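Only a single protein chain was left out; the remaining protein chains are all shown in position.
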Amino acid sequence: MKIDLSSIIGIALGFGMIGLGLILAAGGDMGLLMALYINQPASFALTVGGSIGAVFMSTPLERVQRLAKVLMRYAFTDSKNTAYSELIAEMTDYATEARRNGVLALDARTEEIEDSFIKTGIQLAVDGTAPDKIEEILSQEKASMEQRHEDNQGVLLKWGEMAPAYGMIGTLVGLVAMLANMSDPSTIGPSMAVALITTMYGSMVANMICIPLASKLQARTAEEVTRKQMIIDAILSIQNGDNPRTVEQKLLTYVEPTLREQLAAAQSDK
Amino acid sequence: MKIDLSSIIGIALGFGMIGLGLILAAGGDMGLLMALYINQPASFALTVGGSIGAVFMSTPLERVQRLAKVLMRYAFTDSKNTAYSELIAEMTDYATEARRNGVLALDARTEEIEDSFIKTGIQLAVDGTAPDKIEEILSQEKASMEQRHEDNQGVLLKWGEMAPAYGMIGTLVGLVAMLANMSDPSTIGPSMAVALITTMYGSMVANMICIPLASKLQARTAEEVTRKQMIIDAILSIQNGDNPRTVEQKLLTYVEPTLREQLAAAQSDK
Amino acid sequence: MKIDLSSIIGIALGFGMIGLGLILAAGGDMGLLMALYINQPASFALTVGGSIGAVFMSTPLERVQRLAKVLMRYAFTDSKNTAYSELIAEMTDYATEARRNGVLALDARTEEIEDSFIKTGIQLAVDGTAPDKIEEILSQEKASMEQRHEDNQGVLLKWGEMAPAYGMIGTLVGLVAMLANMSDPSTIGPSMAVALITTMYGSMVANMICIPLASKLQARTAEEVTRKQMIIDAILSIQNGDNPRTVEQKLLTYVEPTLREQLAAAQSDK
Amino acid sequence: MKIDLSSIIGIALGFGMIGLGLILAAGGDMGLLMALYINQPASFALTVGGSIGAVFMSTPLERVQRLAKVLMRYAFTDSKNTAYSELIAEMTDYATEARRNGVLALDARTEEIEDSFIKTGIQLAVDGTAPDKIEEILSQEKASMEQRHEDNQGVLLKWGEMAPAYGMIGTLVGLVAMLANMSDPSTIGPSMAVALITTMYGSMVANMICIPLASKLQARTAEEVTRKQMIIDAILSIQNGDNPRTVEQKLLTYVEPTLREQLAAAQSDK
Partner (left out) sequence: MKIDLSSIIGIALGFGMIGLGLILAAGGDMGLLMALYINQPASFALTVGGSIGAVFMSTPLERVQRLAKVLMRYAFTDSKNTAYSELIAEMTDYATEARRNGVLALDARTEEIEDSFIKTGIQLAVDGTAPDKIEEILSQEKASMEQRHEDNQGVLLKWGEMAPAYGMIGTLVGLVAMLANMSDPSTIGPSMAVALITTMYGSMVANMICIPLASKLQARTAEEVTRKQMIIDAILSIQNGDNPRTVEQKLLTYVEPTLREQLAAAQSDK
């Protein structure tokens, strides 16, 4: 598993720039920075805690639990293109085997298949299941996977929706307290600053964490759906006894032209 | 019926954190807290009452009435996964019976079936109704259920849309009164505080009650739709005389891989 | 025709609470209330007149004219459930007649049918039109009805979108005039109050009139679409010579379980 | 071609009320009105020019050019209902001809047909093209037309999205300049007034021009799509040798019940 480069760049840049902004706003005084922006436990509790509470109210418990597992996998994903070229090579390999020695010959190889989706598909083909049944079962599994991933992204998106809302509620709470007691004008500015901190926290949670993570998960899901669709196409084609070259060509329609030419070139080198 | 844990966590966290925020804003003075934020009957009436009025204007009466019933059920829902494994066991059991003694043998068991959707489906299969008719009738019932649930969620979402709007109208009403009479500057702050309270109430109703509850109901509906679809698939498969193992495998494509492996393991232990 | 209870509750509550808010904001002084909030003809003209102008620009004239007729009908609608149970009884009655004396026997009864949609459908069945033609014609009429209703709701939704926009334009116009001439500080407050009134009017038109009415119309349209779909199903089933009991059962899948049980119980009492 | 009444009412009311608002805000002083609200060339250039620039960046040139032509046609549209009744009469006329003298008899009449869509359809029918081919070709042309119209509306909607954005950018530019130089308090008000003018212009462009015009175009497109669908239905029915009465009845399902009765009555008068 390769670490996902764009996440590293993104976190460094996104958090670094905001950090820089905080340092400059505090005039480089780290103590002031801490006091003004970070050492605000009540604002933090209200915005982060309150919005997490709203997420729990919004969502069945399993989805929240599953999210942690999903996020771990996201941070260490292989690059998509490598995976695609490996997948095409693997499926073409099975097609060659099936063409030479019959589909049943794949039975001996199911043990070594790591991906459980490919394994299920090959086994169904080996068992002689009707093509439309194979497609039905694998498509249902693909759709279930997509639904589960959307549920997981939904938890993040709900947090990203709730955090600014709780931030705004916190700011309103602070403003009301401040406005009700304006006897000492010198406290108005600092009180309003504290009130605004919750809006700032809410916006940061949403735009620095929730929305970017949900978008990345969405992109990963789309890749996984495409991958599963490629596998379904390949297995149906293999079962149909298609030429390995035909199988490969079908799968290549899913990838972008430049990669397609590279793969076609690599293929002809063999 | 098990109590839904995530709702309890959510309510405790969501309301607790806002409560903490109010206490801190009032400097721990409970009398002040009450006076400032809670003992505002006019703001409360305008925001909550007014927005509930808009909901009644927006929605046929039956939907509002039905919501109470739906909300009761939501707070005490079984965990989804348990329900799924039980459902799969139950349907596999019927498949075994039908395989051994014919579909008609299920007639004797329809009495004991609690779920009216399963009951209807089994009865249709026992009556020898054509598969496409069974699918049509059960799918129509599933679709009607989904529509009714969406209508119920719609009541909450409409309230969640109207509450901030009435909160804002209330704030504008208050601001206009304040701005028209600024002869005594010392009253400006408190007047504006009171004006802002309606916006705060509106945002709280929407983000602490309506949107989280509607989201939870949405998640529950999605689970129920999946459950009904699994039942439809199982009954068509049972009527078709499929192997109980095939029925089980089909239903397992709906659940997530980890649960699937647990269930498969439990099955092989038997 | 029964008066729609939820509209009465909604209007009483929605307008009553805002009225209460206005009275409290004016300190119970009705003269001040009128002067501050209601006797603002210019703001009223700009917000209401201007946004109605934008609606006319947005929409063909017929749609605006048709809306009045549609709104009258909305305020005096029968409760949905009663209508459903009556419809099921009526269609089952025709099915019984057709089963006993043949579909042609229904010809004698078409005169007494009030609902023109049912009448057309029965006549088509009596004329021996092919089932798929009947479905095509009735579905087309259902779709046209849905489209026309959506157009009507669109007029209200457009007004609900335009009123706050014109309110905001009015506020900007007022603010610019006020800011350009701040020589006498004592006029700033009242001038700003007047400027804000247009925003308040815009929000009231949208949230107290347009959005609730459009939502209610939407709900009524959905009921009407379901009703027409039930009629189509029933007529096709009647033409097909189905058992009246089958016709009834099909229609019952459209209604909610509790009502279904009541109807089934009432049926078995007969 | 009749002038579209609702556009005239809309423009008179929408612009008139805003004009009234401006006059009242300026205290009836036309010189002040011009100076304050209209004689602001820089604000006008930035909001209108800038947002038009963004539209050009957003959109291929042809779409912008085509919009002018489309807008001209919109301002002088016939009323929809008249057009529908004329269309039904025309198509029923062709059906009568085809029924009496065969479809080929329509060949002689294609010369006199003004509408190129009807002409193409009749010619295809006369040429003996297969019904599904006719439907495919005419539906493709209908879809292309719909797509082009949506592209045109898209230009207006993009301008309606960009104008308030450029208005806000202009206001921020003005506010920054004002805030950076607050040495003379007496200039703050007027400077802020000037800054707000761009927001006002942006909102006016969007809500008084772009959104209403795009909505009207959308309504016109929907009418045109319905019209073309009616023509497709009629031509397929004519080619099929249907009774002229059947053709008329089919087309009548597209129009609203009241108009339908008028037309049916007019028909029986003949």
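Just so it is clear, A, B, C and D label the chains in written order, and each chain counts residues from 1 on its own.
By our rule, a residue touches a chain if its C-beta (ideal position, glycine included) is under 8 Å from a C-beta of that chain, and two chains touch if they have at least 3 such contacts.
Since the structure is predicted, the reported quantities are computational estimates derived from the model, not experimental observations.
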| task | Indicate each shown chain that the hidden chain touches within the full complex. | result | A, D
| message | For a quick check of understanding: of D:Leu32, D:Ala165 or D:Leu259, which residue touches the chain that isn't displayed? | response | D:Ala165
| task | Tell me which residue among A:Leu61, A:Ile113, A:Ala143 or A:Ala193 touches the hidden chain in the full complex. | result | A:Ala193
| query | Of D:Ile23, D:Ala83, D:Ala105 or D:Ile137, which sits in contact with the chain we cannot see? | reply | D:Ile137
| message | Even though one chain is hidden, which residues of chain A still touch it in the full complex? | response | 4-7, 9-18, 20-22, 24-26, 36-37, 79-81, 189-190, 192-193, 196-197, 199-200, 203-204, 206-208, 211-213, 215-216, 219-220, 222-223, 226, 249-250, 253-257
| remark: Per the touch rule stated above, chain D touches the missing chain via residues 42, 45-46, 49-64, 66, 116, 137, 140-141, 144, 147-148, 151, 158, 161-162, 165-166, 168-170, 172-182, 198
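Simple rule for what comes next: only the chains that are shown with their structure count from here on.
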| note | Farthest chain from chain B by C-alpha centroid distance is chain D
| query | Taking each chain's centre as the mean position of its Cα atoms, how many Å separate chain A from chain B? | reply | 25
| note | Distance in whole angstrom between the CA centres of chain A and chain C is 41
| Residues of chain D touching at least two other chains | none
| said: Tell me the shape of the graph of touching chains, choosing from line, ring, star, complete and other. | reply: line
| request: Let me know each pair of chains that touch one another. | output: A-B, B-C, C-D
